[in-house]
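The structure that follows is given in the form of structure tokens.
The complex is shown incomplete by one protein chain, all other protein chains being positioned as in the whole.
Coming up: chain A.
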Amino acid sequence: MHEIEMLINGRSYSGLAEARMTLADFLRHSLGLTGTHLGCEHGVCGACTVLVDGASVRSCLMLAVQAKGAIVETVEGLAATDGKLSPLQQAFQDTHGLQCGYCTPGMLMTIVELLRENAQPSEAQIRDAISGNICRCTGYQSIVEAVLLATGGKSAGRMSE
């Protein structure tokens, strides 16, 4: 067992983990931060995406011990301390960018990373950024619209309703 300490959403956490324990399981089950979800456990679906030292990682493919001493950001850190949704989260609600909500934490963290690099992404850039996140419910369009809404961007699509 290894003792690990990391800064998660601005708060220090520590715990014991076997060398083989994934970061996702450590966050979820050792620390009780269950907002991060597991959809495939082989790095394809993106539901478990968190930011480690500012870069997105699949927490199902990273070992907890590898995140020792790291700065970790998860979905629980996005809303304000009083619970107010961040502009991106609010845009998700406004555009119906989620249905079952299971892929949503990974989507949000992926987009948080995108927006730090590019505050005004185009529709194509947004689709590209979330192409590693699978959503079975929404058909993605409302997610793309959420990002455009949050960033003041415009959809290239034709609205016919």
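Note that a contact is a pair of C-beta atoms (placed from the backbone, for glycine too) under 8 Å apart; a residue touches a chain by one contact, two chains touch by 3 or more; residues count from 1.
To be clear about the criterion, contacts and distances are computed from a predicted model.
From the set "Autoinducer 2 import system permease protein LsrD", "Xanthine dehydrogenase family protein molybdopterin-binding subunit", "Transketolase" or "ATP-dependent Clp protease adapter ClpS", the protein name that UniProt assigns to the chain left out of the figure is "Xanthine dehydrogenase family protein molybdopterin-binding subunit". Set against the missing chain, the residues A:Ser14, A:Gln93 or A:Ser122 yield one that touches it, A:Gln93.
Against the chain not displayed here, chain A makes contact via residues 18, 20-21, 28, 32-42, 44-45, 47, 74-76, 78-79, 83, 85, 89, 92-94, 96, 98-105, 108, 123, 126-128, 130-144, 155-161.
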